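Starting off with a structure, shown below.
With one protein chain held back, the other chains of the complex are shown just where they sit.
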Amino acid sequence: MSNSPIKSDQSELTHFDASGQAHMVDVSSKAATHRVARASGSITMQPATFALIASGSAKKGDVLGVAKIAAIMAAKRTSDLIPLCHPLAITRVTVDFELVDNSVICTAQVETIGPTGVEMEALTAVQIGLLTIYDMTKAVDRGMVMTNIRVLEKHGGKSGDWVAEIPHTQV
Amino acid sequence: MSNSPIKSDQSELTHFDASGQAHMVDVSSKAATHRVARASGSITMQPATFALIASGSAKKGDVLGVAKIAAIMAAKRTSDLIPLCHPLAITRVTVDFELVDNSVICTAQVETIGPTGVEMEALTAVQIGLLTIYDMTKAVDRGMVMTNIRVLEKHGGKSGDWVAEIPHTQV
Amino acid sequence: MSNSPIKSDQSELTHFDASGQAHMVDVSSKAATHRVARASGSITMQPATFALIASGSAKKGDVLGVAKIAAIMAAKRTSDLIPLCHPLAITRVTVDFELVDNSVICTAQVETIGPTGVEMEALTAVQIGLLTIYDMTKAVDRGMVMTNIRVLEKHGGKSGDWVAEIPHTQV
Amino acid sequence: MSNSPIKSDQSELTHFDASGQAHMVDVSSKAATHRVARASGSITMQPATFALIASGSAKKGDVLGVAKIAAIMAAKRTSDLIPLCHPLAITRVTVDFELVDNSVICTAQVETIGPTGVEMEALTAVQIGLLTIYDMTKAVDRGMVMTNIRVLEKHGGKSGDWVAEIPHTQV
Amino acid sequence: MSNSPIKSDQSELTHFDASGQAHMVDVSSKAATHRVARASGSITMQPATFALIASGSAKKGDVLGVAKIAAIMAAKRTSDLIPLCHPLAITRVTVDFELVDNSVICTAQVETIGPTGVEMEALTAVQIGLLTIYDMTKAVDRGMVMTNIRVLEKHGGKSGDWVAEIPHTQV
Partner (left out) sequence: MSNSPIKSDQSELTHFDASGQAHMVDVSSKAATHRVARASGSITMQPATFALIASGSAKKGDVLGVAKIAAIMAAKRTSDLIPLCHPLAITRVTVDFELVDNSVICTAQVETIGPTGVEMEALTAVQIGLLTIYDMTKAVDRGMVMTNIRVLEKHGGKSGDWVAEIPHTQV
């Protein structure tokens, strides 16, 4: 399902040193440049639950409004949650939801001016956004499934641009 | 994909009041009973990445050991992350990983003696466990996809036992 | 402005010991009973800002929806912020806003089954709710003022019921 | 009570996008300059409570010393508490208390070298400073009221200097 | 230096399961009883630094007052910091300092009504108390050493009372 070949100059897991010990990798010599990452994921549910969410902002309660705030706040907590993540001064977060075929698709974009990328921040926003949707509707539908959570693209930094190749069957 | 019908006595989104306003629902009259939830999810990757993780605890670095600690710690942060979640005194967390077909499956079990269930804590542990695997191996494989994240079963409380009906195609 | 006389059996600051040293006071012998606190406060602004917020949930952006989530989440962080506050398992939080005379009045109610009261949790919810309104509208009105933040009433525990006597001029 | 007219070029709520959706606004193109904000607020109490605090650092317990530490620490937590606030590397925090007419006035000054202002950090310090005073003296005076919490002035950044016009009746 | 023999019925590391995997151990069947732990440690410094601290609360600045607040707040963060620690509702924290022979000795006592002990909370309070003293005086004395940090005694729970046997040379 993942689709770019492992580059030969990246065959090491950088979060471990030569002897296999975990560390927070040195980024002090990396330039503070503008970096952007976009991630997405979806939660699939029953038609009745989907209808409740779709009508939500009107009168039943704004599930997606709450999930958006949770997602944005979670992006700021990423380095607290992921052990070897560097703390970063995030400069922008946007979170959007799309309702398609009994699923809510959550897409998050995060930016920074810093020495490392923000893929983890974008993924964390998506995960907590989806979890909040689950939390707010689980009373009516415990069987919801979160799926297809991935980085869509990243830009900036030494490794430059990267865009996911997504199979047609998943679009 | 979700499969139990919405029960008629649960057709309201309890996280909203009658006028559609979000609130943290009153659990003060609910009994503090023993509650258990189990959730799982997986991350799919390239064969070479899978091989790196599989050999990891030996000498390349213990990806799953780090992810397990992150997952356990995240379960304790659930009510900080999910806006309307009640704080709970968790009494047990276990997190396990299984390596199957270029995927790592993460399963978390959480328990409490309290007035509400621990589904969110189990899901949060799974999400952060998978995110940590992504973080630690993203240098070699940015295209990894997290999928099939769901509650497997819950026990205890007024709503009693619930077990997910998982289609054969997903097992 | 505050109006109940100091009771003679409460003339000590309980957060200090006999020698004036700060401590987190012992509540281990206090019964875990149902406790409720309600607090409120307001933020006063220019008419144009007030109009923006009032029309907000419709199309300009839901200022009060965001502030409500911030307030509820802050109630859960109270013991992290207030040095000598005991951690408590909150069982309910509601936050409401009322729009009156170019002011937004925020009222929060918090409940617990525990050994100490939840006045601080209710006040923290109000403060962060008002601060979030300030944050979201400060681009158009830096001069907003937060005022009249107080406990309205508390119930439960050994000290029993207490209701604020609010002068007519402040209603 | 707020007194500067809304500028025509600031009539939008920047925390929402064109369609009214909340987001953390993009500051990646804003210069990292020296920024300062000063905020204040007060808590009004009974004369006996005021006397206890005034004599506090001597022998009854140092209420204001504890409140000052809580206020400084809270300034560092601002972006954790206010949903759409950017994380900032604060470079200075001072918190002072003045005792006047049965009130304690708390003033906080916060500075940073960064792309956005620190008004929210200064206000958060004031709010938590006042709340800590309430917490430490509530055993003798539940009716205390927090009031007049506002930004006094801000400097730096594209919008430049701003100083509150405070009516004489409030000084 | 540690002095009680390993009891034969405690020869397993309970934080790992039978296969050596870390987990948060199950305490759901343990009774919620009153538990107390006391820990201490010291920081040794130059005579001039010691004199500064000793005179501190008078006019140079209250180093120990700040350290005490940091220690109490840290006790509440223990389960956030120590991966396999259970969250506990602390019911009391006291922190004291003694000035002896160019050292400050920090002693913390923590209590709870809960299913596990509070040794970790008492030790965390001591560690952060000592670290705060270091932070506040490091500008004049970088070579300070923290030493002799240990649990002094614990009471309550199934394992009952335990008191450290401290060699005379360390008293």
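Residue numbering begins at 1 within each chain, and the chains themselves are lettered A, B, C, D and E in the order written.
Criterion: a residue touches a chain if its C-beta (ideal position, glycine included) is under 8 Å from a C-beta of that chain, and two chains touch if they have at least 3 such contacts.
Worth saying up front: this structure is predicted, and the values here are computed from it rather than measured.
When the whole complex is considered, the residue among A:A39, A:A89, A:M144 or A:A164 that touches the unshown chain is A:A89.
Taking the complete complex into account, E:A74 is the one of E:A74, E:A89 or E:A108 that touches the chain left out. Residues 34, 65, 68-69, 72-73, 75-77, 89-96, 111-113 of chain D touch the missing chain (whole complex, contact as defined above).
Contacts to the hidden chain, counted on chain B, fall at residues 62, 65-66, 69-70, 73.
Panel shows chain A; residues 17, 21-28, 79-80, 83-84, 86-89, 114-115 of it touch the chain omitted from the view.
One rule holds in what follows: only the chains that are shown with their structure count from here on.
Between the Cα centres of chain B and chain C there is a gap of 33 Å. Between the Cα centres of chain A and chain E there is a gap of 38 Å. Taken residue by residue, chain A touches two or more other chains at 62, 65-66, 69-70, 73, 77, whereas all remaining positions touch fewer.
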